[in-house]
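Take a look at the structure below.
Apart from one protein chain that is not included, each protein chain of the complex appears where it belongs.
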Amino acid sequence: MGKKILLEHINVPGINTLEVYRQKGGYASVEKALKTMAPDAIVEEVKKSGLRGRGGAGFPTGMKWSFLAKPEGVERYLVVNADESEPGTFKDRYLMERIPHILIEGMITASFALGAKTSCIYIRGEYFYVSRILEAAIAEAYAAGWLGKNILGTNFSHDIFVQVGAGAYICGEETALLESLEGKRGNPRIKPPFPAVAGLYGCPTVVNNVETIASVPYIVMNGGDEYAKIGIGRSTGTKLISASGHINKPGVYEIEMGITVEDFIYSDEYCGGIINGRKLKAVVAGGSSVPILPADLILKTEKGEARLMSYESLSDGGFASGTMLGSGGFMVYDETTSIVKNLYTFARFYHHESCGQCSPCREGTGWMEKILHRIVEGHGKPGDVDLLWDIQRKIEGNTICPLGDAAAWPVASAIRHFRKEFEEYINHPERIKDVKHYYSVHQLASV
Amino acid sequence: MSKEIKFNEETLALVDKLINRYPAGKQKSALIPVLHIAQAEFNGWLSSETMDYVASLLKIKPIEVYEVASFYSMFNLKPVGKCLIEVCRTSSCWARGSEDVVRYLEKKLGIKEGETTKDGMFTIKTVECLGSCGGAPMLQVGAAFHENLTLEKVDAIVENYKSIGKQRSYTDLDYKNTI
Partner (left out) sequence: MPKVTIDGQSIEVPDGTTILQAARMIGGENVPPAMCYHSKLKTSGGYCRTCIVKVSKGSDKDPRPMPKLVPSCRTTVMDGMEVQNNTSPEVLEARRGVVEFLLINHPLDCPVCDQAGECHLQDLGYENGAANTRYDFKRRKFKQIDIGPYIKLHMTRCIMCFRCVKVADQITDNRVHGMLNRGDASEISTYIENVISNDFSGNVIDVCPVGALTDRTFRFKSRVWFTKPMDAHRNCTKCSGKVTLWEKGEEVLRVTTRKDKWGESEEWICNECRFEKKHINDWVVEGPRHIDPHSVISLNHYENVAAKLKLDIAKQQKQLASKK
């Protein structure tokens, strides 16, 4: 069993309540931070820990915190990004639903380090029931004096509220999230300025993912160095992986970074292998935006080394033969899966979620979806694969926010590794007619 | 249907409470939460009258409300059934049979995706990833997630909502006490 930091007590009955959470040592980091540490010292520990943003980009958290501008007399904000909308990702929901206090504890400690009087959890609208769980937990924390005025008798006062979104993937992009929080359309802002300088209401703001903030209590309690010992290389600590697709045990797993991908897929501790003992065809390792890899490249790098669950190992080989850890949305596809049809679901997703502000993404995502749609319907044209390749290339890097890249990469990687399959669809539409390229619910029911 | 578009005292107090959590002059931040409440209270969708009312409550221009309401996929700008069945169709759900679920629902309810049953009870909609890939295939009705679907489960879900006569919406989640 690997080291567990976030999910250690996940199966303790009542861990969602403040009482049980306290019995398991909860909120100790608030006490330690407020009573014995200077804010900058906490930032230092987080820097030392090597903790990287768990939302997908993997940016060093301590560094992000140290960029926060601190002009006199101006409010600062911490905003927790619980918009979790990257297909394949459901770890934050699991964490907030089961153990909401770990997030609240992390927020209080982090806000103390950043000097924020108010922090907010921006949660996607579809997770409405989770927002109720969080609000109940926040109410408990207020009642017990962990929130509100002069926490633990110190000068530090803090308020937290939960803001629900209303269905827009783009609000996971931090500046779109801030726009949404200000009651506007979720249109990403043009940067600079970055939120660290001008974020919510124009004030310096840090936006962090749920899992990132939930990791802070451990770092404060045990020190950054101790946290950095977990994991491998620059991939320190543990990571929540949302495992889904054609595996025997879908779910959220906390892994110590550095275990092999093979172990993660096939061991009973994690995914438990492929359904019905079928062969592995491909994996999307870090949420829909990251490149899809065929079985041979996800299990071993191009150099033949075992691929590990870490930022560095997953991206080994660049986009030519590697991928990214991303948000940890690990989607597994068996030999029956149609990569073309699967890509179509991704293209449809990005088309649906493009905000429409900038031309390459607004027009390009719809165009790609239309081409893929005609290919899966058996009406693909000979030049379609090259056209798709060219469109994604013209979107990538030319948009206001990363959604353009996120829409382009799945298309590029599917063509890169599975070009033959696309050509089969286009050249022999009769062969794909009436074939179901996914598991039917009947087949699953019998597993 | 033609209920007057106006919140009751209790809801108005809640709107005030929401506005108060933002700095002075930033009451527009309450727009999305208030639209959720308005949609739940006024027949599950946002008419232009409802949106104008929300604009007046928050002292913003009506166009600012239309812009926002039309951006987010959870806001319905047209009437929907009492139970909005939203089936996830993105990768992991697709790979585990969500298309079967949609076809089955369509057959069972006698309507196509995007349509509402004649009795105004159900609307079927396909939606993008709801963050429940581990429970694929899944669907959402109102605020409730239904995961690891089989066709038998779909039957039971539909029957259940038929007997209750409505979805568990945002207003049913006791939001008045917790916000």
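Chains: A and B, in written order; residue numbering restarts at 1 for each.
Operating definition for what follows: a contact is a pair of C-beta atoms (placed from the backbone, for glycine too) under 8 Å apart; a residue touches a chain by one contact, two chains touch by 3 or more.
Just so it is clear, the structure is predicted and the values come from calculations on it, not from any experiment.
Trainee: Looking at the whole complex, which of A:K117, A:K370 or A:R419 touches the chain that is not displayed?
Mentor: A:K370
Trainee: Touching the missing chain, which residues of subunit A?
Mentor: 168, 185, 190, 351-360, 362-367, 370, 387, 393-395, 397-400
Trainee: Mind listing the subunit B residues that contact the chain we can't see here?
Mentor: On the side of subunit B, residues 48, 61-64, 66-67, 70-71 touch the unshown chain.
Convention: only the chains that are shown with their structure count from here on.
Trainee: For subunit A and subunit B, let me know how many angstrom lie between their CA-based centres, rounded off.
Mentor: 24
Trainee: Along subunit A, where are the residues that touch subunit B in the complex?
Mentor: 75, 84-90, 92-94, 124-129, 132, 135-136, 139, 159, 161, 163-169, 180-186, 201, 242-246, 250-252, 284, 288, 329, 331, 333, 337, 341-342, 345-346, 348-349, 352-353, 355, 438-445
Trainee: Which subunit B residues qualify as touching subunit A in the complex?
Mentor: My answer: residues 21, 23, 26, 28-33, 35-36, 58, 60, 64, 67-68, 71-75, 89-92, 94-97, 99-101, 128-137, 140, 143-145, 149-152, 170, 173-175, 178-179.
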